[in-house]
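On to chain A.
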Amino acid sequence: MIVLKDVSKAFGGVQANKKVSLEVEEGKITGLIGPNGSGKTTVFNSIVGYHPIDEGSIQFRGQEISEMPVQSIARLGLLRTFQQTRIYSKMNCVENMLISTDNRNVSLWDMFGSRTSEIQDKAEHLLEFVGLYRKRTLKAGDLSFGQQKLLEFAMALMNDPDILLLDEPTAGINPTLINGLIDRLHRANTEFGITLFVIEHNMRVIMNMADQIYCLSNGQMLASGKPEDIQNDKRVIDAYLGGH
Partner candidate 1 sequence: MSIYKRDLMIYVGISIFSIVLALVFPAYITQIAVMFLMVILAQTWDLQGGQMGYNSLGNIMFFGIGMYVSAIIQIAMLYGWGGVGEYTSASGSIKVEIIKSNYLYGMFIGAFAAGIICVLFAFVFGQIFLLFRGPYFAIGTLGMVLAVAELVSSWEWVGAGGGLSLPVYPAEDPTESGRLYFYCFLAISAICFAFISWVVSTRFGLALNAIRDDEAKAEAMGIRTLRYKVSSWMISAFFLGLAGAIFGNMSNFIEPLEVAFPTITFGVFMVVMALLGGKGTVWGPVVGAVIFHIIKETTWTYMLGYQWVALGLLIIVIVIFFNQGIMGSLAERYPHWFGIKIEEDAEEATS
Partner candidate 2 sequence: QETLTLGSAISLTGKYATNGVHAQNGYEIAKDLINKGGGVDIGGTKYMLEIKYYDDESTPARGAQLAERLINQDGVEFMLGPYSSGLTKAIAPVTEKYGVPMIEAEGASRSLFTQGYKYLFAVLSTSEQYLASAIALAAEKAESEGKDPSTLKVALAFENDPFSLDVRAGVIDDAAKYGMQIIIDDKLPRDLSDMSATLTKVEALQPDMLIISGHSKGAATAARQIAELELEIPMVAMTHCEAAKIIGKFGASTNNYFCPTQWAETLTYSDSLFGTAAEFDALFKATFDGYKNVPYQSAQAAAAVMVWADALSRAGSLDQDVVRDAIAATEMETFYGNIKFSEAGNNIAKPMVLRQIQNGEYAVVAPSKWASAEPNLTFK
């Protein structure tokens, strides 16, 4: 679905990505791991258009997207969440959901469209799905850290994306709540058919979830494969996991 070919990106002197190639398969959950500063977030940013890439190509369903602006890429059905959670803090949860609907076919006129009950139902259904229904009229900024992460996730689902890029969805979340989040991610993948591409440091999460894992190190692709393979890959253990 997403194909990166030899993507490089440097910030000043820092070579964040060096000829990175990877593929995200439709309908699957793909993981991306690697030490701090190995360029994982940079890969995400390159895909969704936060900065231009120095070389290489990024294709989404066969379409070259490496030079498109952020909004257009998002409207192709390619969405991401942020490492530092971003929600609309002064709006309530329902409003957060309502504005997150699909923008692919919004005409000039729809800008002033009122809120239909259909969309409202969908929003409430999704809030229920992530366990936030009872908090729906609360200001999003007043939610706790973990709930904000869940809300951001629900907002992404509201948009009906074809693929969702998640940057450390479980960082700073209580281990038990993490389980709930993984469960929902799985369900989003199977029930809604959303392809997932996930950055994680938490092996418990990624190993239990992913179908395919890529490991970056120093901006270069170190290894890729099934979770079991990665877990036992000597290079990955040396560079990232540490001796067990």
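The rule we apply is simple: a contact is a pair of C-beta atoms (placed from the backbone, for glycine too) under 8 Å apart; a residue touches a chain by one contact, two chains touch by 3 or more; residues count from 1.
The candidates came about this way: all candidates are chains of the complex that A comes from, given by their letters.
Please read all numbers here as calculations on a predicted model, not as lab measurements.
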Touching chain, any copy counted, for chain A within the complex - options 1 or 2:
1
Show me the residue ranges of chain A that touch candidate 1 in the complex, using the header's touch definition.
48, 70-71, 74-75, 79-80, 82, 86-92, 95, 98-100, 102-104, 106, 108, 110-115, 134, 136-138, 155, 159
